[in-house]
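Shown here: the complex without one of its protein chains, the others still in place.
Going by the order they are written in, the chains are A, B and C; count residues from 1 in each one.
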Amino acid sequence: MDPLKGSRNEKRMDVWAGMGVKDLLKQLGGAGYAGKRMAEALEIYKSMLDDKKCIKFVAGAGVLVAGGMKGVLVRLINSGAVDALVLTGAICTHDLIEAFGVKHYQGTSFVDDVELNKEHIFRMYDVFLKREGFSLMEEEVQNNLFPKMPQKEMSPREFLKELGKVVGDKGSILRACADKGVDIYCPSLTDSMLGFQAWMYGQDHPLKVNPQLDIKDFQDLVWEEGRTYGMLILGGGVPKHFIPGMMQASGNSLKYVIQITMDRPEHGGVSGMQIREAKSWGKVSPEGLVCDMRCDYTLAFPILVAGILDYLKEKGQ
Amino acid sequence: MDPLKGSRNEKRMDVWAGMGVKDLLKQLGGAGYAGKRMAEALEIYKSMLDDKKCIKFVAGAGVLVAGGMKGVLVRLINSGAVDALVLTGAICTHDLIEAFGVKHYQGTSFVDDVELNKEHIFRMYDVFLKREGFSLMEEEVQNNLFPKMPQKEMSPREFLKELGKVVGDKGSILRACADKGVDIYCPSLTDSMLGFQAWMYGQDHPLKVNPQLDIKDFQDLVWEEGRTYGMLILGGGVPKHFIPGMMQASGNSLKYVIQITMDRPEHGGVSGMQIREAKSWGKVSPEGLVCDMRCDYTLAFPILVAGILDYLKEKGQ
Amino acid sequence: MDPLKGSRNEKRMDVWAGMGVKDLLKQLGGAGYAGKRMAEALEIYKSMLDDKKCIKFVAGAGVLVAGGMKGVLVRLINSGAVDALVLTGAICTHDLIEAFGVKHYQGTSFVDDVELNKEHIFRMYDVFLKREGFSLMEEEVQNNLFPKMPQKEMSPREFLKELGKVVGDKGSILRACADKGVDIYCPSLTDSMLGFQAWMYGQDHPLKVNPQLDIKDFQDLVWEEGRTYGMLILGGGVPKHFIPGMMQASGNSLKYVIQITMDRPEHGGVSGMQIREAKSWGKVSPEGLVCDMRCDYTLAFPILVAGILDYLKEKGQ
Partner (left out) sequence: MDPLKGSRNEKRMDVWAGMGVKDLLKQLGGAGYAGKRMAEALEIYKSMLDDKKCIKFVAGAGVLVAGGMKGVLVRLINSGAVDALVLTGAICTHDLIEAFGVKHYQGTSFVDDVELNKEHIFRMYDVFLKREGFSLMEEEVQNNLFPKMPQKEMSPREFLKELGKVVGDKGSILRACADKGVDIYCPSLTDSMLGFQAWMYGQDHPLKVNPQLDIKDFQDLVWEEGRTYGMLILGGGVPKHFIPGMMQASGNSLKYVIQITMDRPEHGGVSGMQIREAKSWGKVSPEGLVCDMRCDYTLAFPILVAGILDYLKEKGQ
């Protein structure tokens, strides 16, 4: 054993005035811990981009929209650097609310929630959303969007694709995905206001959604021969769990995994699970490249995407 | 303002040889932080039990079975102290695997996952499961259980109820619930091997599951007049999010909430959300009693259940 | 490799009405994660008690007193199950404040700190302390206690021993240690109000404290031939770091380590450090027994101490 082989680090990192994000990412390669992970995350994503056979997933849970990351994700989608998303229903719901013109506010966590409720303001730690966002969304989807969509049973993937086509706001995730041909899987759509609205509409219309159908759609995607698979995890939950689980079910495995989460592993829950653990299940291949970064993604994700955009430009894409 | 009103604490806690869990819970009332929360959790659960109109939910995610809590939950179910469960598909899957005779092992997290994979052992931090657990489950449900069940489209609730009826092991959660008439909702069933098996079987059988149908089943439950609602959260994820969300959608709110989780709130994800935040949404009533305990539930849940059993005995139930 | 060797777990845990803490600890042996760790912690402490050559340390940081654990620690001290403590200066300060009659209150974290300040109430998350606790402590140590103590330069260990002798409250940690002959090391005494008060008094009195002298006192203790060493860590910080560091400096190592902390390891700080890491440094012996429990100690410590008292009674001590 030579545990130091290939790991010498003599220079350590530097910073300077006028530094670019690209410089920052390079310099972080000389740091340790989350700093180093940030640099590794970009290196793995670059490997995914260089691997022409790679299907690149982003698995997103939590405050992607409420935390202001919508525009960042849309940049990533439009750059062609992602092939499919797996999102929670809540993220799709928040995306629609913003698409209809109701924004999230930067608030505070030190507030009386009962008072907030009287003012019709909903809190997500220190981000606020007016209640009208939900009533407006209900009105819009029930009266304007759902009626324009195919009136049949759909998988969440198909449902979100059709929904994206009729969303007016080009800055929304759903619309950007529809325009770009990037599919969104949403196995837990039921657990969201969008899922609830779809169920309501389906009570007296033929439009229905069945999350089980996402299994087939996903299988169709990953059963193609000769592909490799990569995944960027933002947060945890169902999106983090679904992709590797379906890989295993189809006899495939992930070759590249980047995880950015604040959850912890010691209590065994899947959200904080160490990525290497998935190698025991065969969900990640033995030689799979993994980066396990413990960080709030509202900081790390924009840095990573800026680095990806720099790399794509460098490659002339 | 008198911030000290009603909060004097002169005695602090004590411990002794031969102490009962009941004594421990009482003494913890004199502690601070998680110790105090433990005592508060029991007090709130006792209020739920005393409130004859209260529908009592347990929302479970993570390692309920893998962490050895199956028997503890079954005691709670059999005691009559819980009316409905919301679980992840993974918990239902693990419960079935154990029901078919394959158990979870106490392992270690300091292990080579590639080596484990060669030995066909799957890791959940430091708990191990043999791969054969999954193949056996597949065989059992496909060949023995699904064929005995109603051949139609069902909600996860109905599907799990019918499945529970045909599981042989009385120590399993599914069977105990079926026997006791306790419903299990599973809005994210799709994201599990059980969901996958159901989908597979449904490819050439009329048995289908549609998670969207859990919305209707849940609405039926919570739309009854004059009820109150209480929830014990073990972990986070979809089960934690679904119950309050459906409360809000139906114009109801929770009156009692106990949360036991290791997740943290600052990054805005729902799993670590402070329970009081749900008051801004109206998901928890303004005067709702809440206990927000940051703890691994494999320690706190058995203590709480032991305290509940003591209380039920005291009440002559 | 047989990763399952010796780890079979068929029974899983159970709970029942009338259960004792001793039963609980035994049953938790069938759990996973923090539940299992709780049972392991007792097993390791029992090994320390059975090893007649073992010097048993408790390293305490954080809210030991503010969290209501004072009486629990004093039970442990009086039982003879601990030989030496390493504490933060803040714990010694809080202990004195309570010894002089000012108690900690169970408050709330959802409060306006500026308002609290106007009411002269200090907050420690959701525990409150009246400002008068500090002024009373100042008065007592300056006027009544320091004048009765040896007027010379002392190590924190000697200073705290002499201070403990003149504290009137037998329920205080300092007094219990002095009575029982259990030494308290306090290498970071400077960083506390007690350290500040000692410095103030020393401005015009010969009584001085020098934390560097704790190095010699500690070396005297651990340089004895043929001893083994065990440590229970409550929280992290200097106490967690000092004991293993001084072990290494003296060429010794710990044979038993139980850690109970909520801190996390991934960012490299010592407070959340995985205990096995100390084996690379030689601070813990290669065959050392370690239990690494991620839990708020206000819950786990009283359970552990209750288990220790049960064991001592069983052994007839």
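Going forward, contacts are C-beta pairs under 8 Å (C-beta built on N, C-alpha and C of every residue); 3 or more make two chains touch, one makes a residue touch a chain.
Source: prediction; values computed, not measured.
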Omitted-chain contact residue, chosen from A:13, A:136, A:166 or A:200: A:13
Residue among A:115, A:139 or A:220 touching the omitted chain: A:115
Chain not shown, touching residues in chain C: 61-63, 66-67, 90, 109, 113-114, 116-117, 121-127, 187-193, 195-196, 198-199, 202, 208-212, 214-216, 235-238, 241-242, 245-246, 249, 262-274, 276-282, 286, 296-298
Hidden partner chain, residues of chain B it touches: 32-34, 110, 112, 264, 266-268, 294
In chain A, positions touching the absent partner: 1-4, 7-10, 12-24, 27-28, 30-38, 63, 66-72, 75, 103-108, 110-111, 115-116, 119, 121, 125-128, 130, 262, 276, 294-296, 298-300, 302-303, 305-306, 309-310, 312-313
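The rule we apply is simple: only the chains that are shown with their structure count from here on.
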Equivalent-chain rotation between chain C and chain B, CA atoms, steps of 5 degrees: 180
Chain C against chain A, contact positions shared by both copies (same if over half, else different): same
Whole-Å separation of chain centres (CA-atom averages), chain A against chain B: 26
Whole-Å separation of chain centres (CA-atom averages), chain B against chain C: 34
Where chain A and chain C are represented by their mean Cα positions, the distance between them in whole Å: 43
Junction residues of chain C - those touching two or more other chains: 32-34, 110, 294
